[in-house]
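Following this message is one structure expressed as structure tokens.
Every protein chain but one is kept in place in this view of the complex.
Which chain is which? They are A and B, in the order written, and residues in each are numbered from 1.
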Amino acid sequence: MTDATVVTPRAAAPEPAAIARLASPRPRAFELFVWLLPAAAYFLFPDHLALGVTIMTYAVAVLGLDLVLGYAGIVSLGHAAFFGIGAYTAGLLAVHGWREPLSGLLAAGAVALVAGFVSSFLVVRGKDLTRLMVTLGIGLVVYEIANQASAVTGGVDGLSGIGMDPILGLFAFDFYGRTAWWYAYAVCLAVFVYLRFVVSSPYGLSLAAIREGSARMPALGASVDGRLRIAFTFSAGIAGIAGGLLAQTTQFVGVDALSVTRAADFLVMLVLGGSGRLYGALIGTALFMIAREYLADLNPVYWEFWMGAMLMAAVLFARGGIVGALFRLPALRGRFGRGSR
Amino acid sequence: MIRRSFLAGCTAIATLAAMPSAGPAAAAADTVKVGVLLPLSGPFSQYGRQMQNGIALFLKQHGTSVAGKTIELVVKDDGGIAPDRARRAVQDLIVRDKVDVLAGFTFTASAMAAAPMAKEARKAMIVMNASSSGITAASPYMIRVGQTLPQITEPAGRYAAGQGFRSIYTVVADVTAGHDAEAAFIRGVEAGGGKVSGSLRVPAQNPDFAPFVQRIKDAKPDAVFAWLPPGEAAIGFIKEFDQRGLAAQGITMLGTGDLTDELTIMQTGDAGLGVVTTGHYSMAHPSAMNTEFVASYLADYPQDKWPNFLSVSAYDGMAALYLGLEKTGGDASGPALAGALAGASFESPRGPIRIDAATRDIVQTVYVRKVERVGERLMNVEIHEFPESRDTAAAH
Partner (left out) sequence: MNALPGLLFDGLAYGSLLFLVSIGLSITMGLMNFINLAHGAFAMIGGYASVWFSHRFGMPFLATLPLAFAVAGLAGLIAERVLFRHLYRASHLDQVLFTVGFVFSSIAAATYLFGSAQQSVSLPAALQGQVQVMGVDLGRYRLFLIGAVVVLSAGLGLLMTRTRFGAQVRAAVDNRDAAEGLGLNVGLVFSLCFGLGTGMAGLGGALGVEVLGLDPGFALKYMVYFLLVVVVGGAGTLSGPLVASMLLGVCDVAGKYYLPQAGAFIIYVLMIVLLLAFPKGLGLGRPSLSRLPLSILVRRRA
């Protein structure tokens, strides 16, 4: 675990000015505005809190996926496994009497982290398609294990009876999802800030360097596999936190939380928003979920047609995801381009 | 310090936000809004389709007004077995659409994820298909009109025990429902004094049944009980069973009604002949009400071919709602409807059914049926019945 220390940000370390400018974790003014948007949505659309909670929950998982796909360049179709492991951890803890939410959430992240660490040895080998299939295989195996252990997990019928204590002993989860909303918002913001520090640390920059050309990194004396394994492990932990959040806010865990469909959804959300950019993960998740909800309400039977059309149009007209396309606009590139990665 | 003031700020904001939407206001006094949750897209959209047809058929036959109220539907898609989507949809139905009654619920996971919300909001939940045992305990306002898995499975075991089979095998999909079916069947066989000689669990998604069917063939039992997810798994198993000549070898296939539902045997063709299943609805059920139901269904939904247990359960769910509203004089609140329907009994296309007074669960006749050719079509012809069947696992 000595490598893990690399992750901690070293803001005080002397760095060339160019690098500092490229990758500063310091927030800029427009970012505060961006983070006020969901808060505004809370007041403007008080009837859509449930959707808001779901978006922010998935956004956490997609942020985790972004670390491994967007920054480390590993295509993972197995992140639902860690998401589901986190969900079952938090859910089972609550069902068996441990109803304190924050520690439950941390436990969810920790168990997923361990699972991610074990899997990371299989994942870092091979290239794109191989990694995609290996992560997919891990996801399928974990799904089957949870499915067959229906006495513990509830299997397809799901795990119900998850009751939560008030957060910090103060804020009880309510019917409308108000507490859940602020809880999810806080977790999402915390994960975002954490990842912001990670990706702008020397370690985060070395991940980008590996993604751009892994052959050169060993020449610089960097262990490629080790760094990728750390990225995968932490990414899995974050997905686990997202899963824990899902279990705690919906008070239910279904085996579908582990499904390949869920993993594919995460991937689609990230690519739609723009991988390699933390805001891409957030915007992609929000856009995907809002579009799905809106289209499914419009036409509950054939909404998938329009969803598919939207994804295809996004690729044809916004190559590199929504955020990627935005940053290619000349007006924006000049102003906000720096540090977008 | 900073954290504390941030949290205090959050509370203040949360209290403010609570003001404008101070609770689901009651819908207009003369309408009853029914939120219907069905899988209309995704791998189980066929289920949703059948159920939607059943609901529409009932409304067409009985009109949209009952006990001085007008019935208004809000239909939502849960996309299949996706409990978090189901829960969100139900929350939206209650908070945003302000429905009075919830209905649908094709899968246990959806029903169980929604139950705490329905309980807190005191909304009646008419469960039309979700069939795991004992789920009505999750909310005092939940009423089940479909079937329960042990209810239709245990009679298969008791019937098998009475047929003089020397050895019986079970094959179930390795999912919760499969495990439950296996247990209920074995319980039924043992209650009838028989014994199950071997059990096989197969993956739910399994493109090729050859190795499992071959295993059964080599074990040479007298009968095989199967529970498999409807769709390509059930069809694939029945076809492979036939192709390998197990029926010709004298092995009887037993199952629950969903193994040979009307849509499945339409696809298996003659391979389905002779399969014996226990279930609550057959299109061939001889009653005037069913004859009329089938005729109207075929006339209105020719593209969806034949009605099956899902259409009937949805039809009956609406019948239960109308009956309940008549009894309460139009009061659609959860406690009133659940109270009115507990112990109620009425006639369905499947035969007489009753809602248990204590558990609000379905009590009905379970029929033993055999797939036979009737005219042009394959039909589940009823050959024996187990009246007053209950959700046995919950009773234990």
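The criterion applied here is as follows: a contact is a pair of C-beta atoms (placed from the backbone, for glycine too) under 8 Å apart; a residue touches a chain by one contact, two chains touch by 3 or more.
Remember, predicted model here, so these are calculated numbers, not experimental data.
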Among B:Lys33, B:Arg49 or B:His179, residue touching the chain not depicted: B:Arg49
Given A:Ala39, A:Met133, A:Leu189 or A:Ile290, the one touching the chain that is not displayed: A:Met133
Which residue of A:Phe30, A:Phe45 or A:Tyr302 touches the chain not shown here: A:Tyr302
Residues in subunit B touching the chain absent from view: 41-43, 45-46, 49, 174, 200-208, 210-212, 214-215, 218, 231-232, 235-236, 239, 243-245, 263-264, 267-269, 303-305
Touch list for subunit A against the chain that is not drawn: 69, 75, 121-122, 125-130, 132-134, 136-138, 140-141, 144, 147-148, 218, 223, 225-226, 260-261, 264, 267-268, 271-272, 275, 301-312, 314-316, 319-320
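Simple rule for what comes next: only the chains that are shown with their structure count from here on.
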Residues of subunit A touching subunit B in the complex: 39, 42-43, 46-48, 50-51, 54, 144, 147-148, 150, 154-158, 160, 168, 170-171, 175-179, 182, 246, 250-254, 256-257, 296-297, 300-304
Complex contacts: residues of subunit B adjacent to subunit A: 7, 10-11, 13-14, 16-18, 20-21, 38, 40-41, 45, 75-77, 79, 81-84, 87-88, 91-92, 95-96, 107-109, 112-113, 115-117, 120-121, 132, 138, 174-177, 179, 203-204
